[in-house]
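The complex appears here without one of its protein chains, the remainder shown in place.
== subunit A ==
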């Protein structure tokens, strides 16, 4: 018996084809993962099922839920289905809730709607059901009162509220669009467990959309791989993972477990020294004449980065990674201790230390001024140099770094909107390289990229470190990425470095309980056959 049956679904938006002849089905109690890279049509499939496609969308084919073709329903009939027979969970728990309403109000809202002409639930019974449902998703009202506002909850708690909203009417079908992508690994593991339990308990069908194959392998019964709006391969998760019939599936797999080839570097003297650094932030006063309490974001942090070394930094959000990055760049003053580069104190106003250290940020879309040409964007760090090249030498330097990141020198004349996410990240690396720095900070530099692009960028970083003798600090929440690109790794928790050591040693034999917890929570791609064992030194 099938619950959801999508047959020959094609979708175009303003004439641009988005989905082509897509057919999948979900049975009650079954978890289907839709996976693929960005732009493959995963989210559009979900929105088509919800009847929430953007304006200008045209569909053909059939989306049958319990035999009813959803595409034939009128808007009022669809409103009766949404939140009732189909629930949906979104990616960004931070923005998915109305900031001005209490969580109790928002969870109860769908109960107070008039459905199919039936009277809405009475406030009292609605409140009871809201309490039960929030307790079921792990937010008992005794601990998290219904009167809380979203900004008073953590990301994981908010995602639980969103899940409670989606399941409160016991929908037959639940759609979850990247439900854990914005969460920390330990929270992700809890949310995945919760979703799996709910599917079993309520015999719901779950359409799970995710780009992360490791997550897929943990949760899905069946998997459909999308590419450019078409399903290239689908089947039982185990079979698809084992057989990987389609070249695209194989490419995704290889990229997911990709490890860059790092060359061996001789150990040198320390380049950057962080000594007993702490950073306090003042908080809200508790009383009018009380001193401001302080929040200690970094606690006595000490480490070295040696010349040529590739160091990783992992930890969950709020662990102090960003504070440390800002302190290292000299953007934030430290409250205690000192940071030196090549024996000189870091100072944001001293171009000499600044040009030796550059940074590449996460978001390839918002870290460039859209009105400047690429040549100007990447030559900006020149103002840090007294002897910055001019005229022809400047053009030659721009051409050289563009070539170094596998772009063409002629790309310098283009604007940033002409480039894809991966190309923008190459441009960001070119910008960091142009002053010939000795140290680059990669702050979640590949987190926003698709797996195949990510693999290419990681190779580029490894290659550059070899050619230019670069040292870098690679900061990421993604343990598997850090494992493939660093020699040594540090684990940060609540402002402290709780463990550091050679990367493989830390990952294979973690000594600190927090590291063990992180590694246990991180979803793992299963290893099938000898190929997996020989090419991968194991995945996290």
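Everything that follows uses one rule, which is that a contact is a pair of C-beta atoms (placed from the backbone, for glycine too) under 8 Å apart; a residue touches a chain by one contact, two chains touch by 3 or more; residues count from 1.
In this text, contacts and distances are computed from a predicted model.
Its UniProt record calls the unshown chain "Peptide/nickel transport system permease protein", which is the correct pick from "M56 family peptidase", "Peptide/nickel transport system permease protein", "Fumarate hydratase C-terminal domain-containing protein" or "Spore maturation protein".
When the whole complex is considered, the residue among A:152, A:197, A:347 or A:380 that touches the unshown chain is A:152.
Residue in contact with the omitted chain (choice from A:8, A:98, A:243 or A:302): A:98.
Listed residues A:83, A:205 or A:484: the one in touch with the omitted chain is A:83.
What subunit A contributes to its contact with the hidden chain is residues 50, 52, 75-76, 79-84, 87-88, 90, 92, 95-101, 109-110, 113, 115, 149, 151-152, 162, 165-166, 284.
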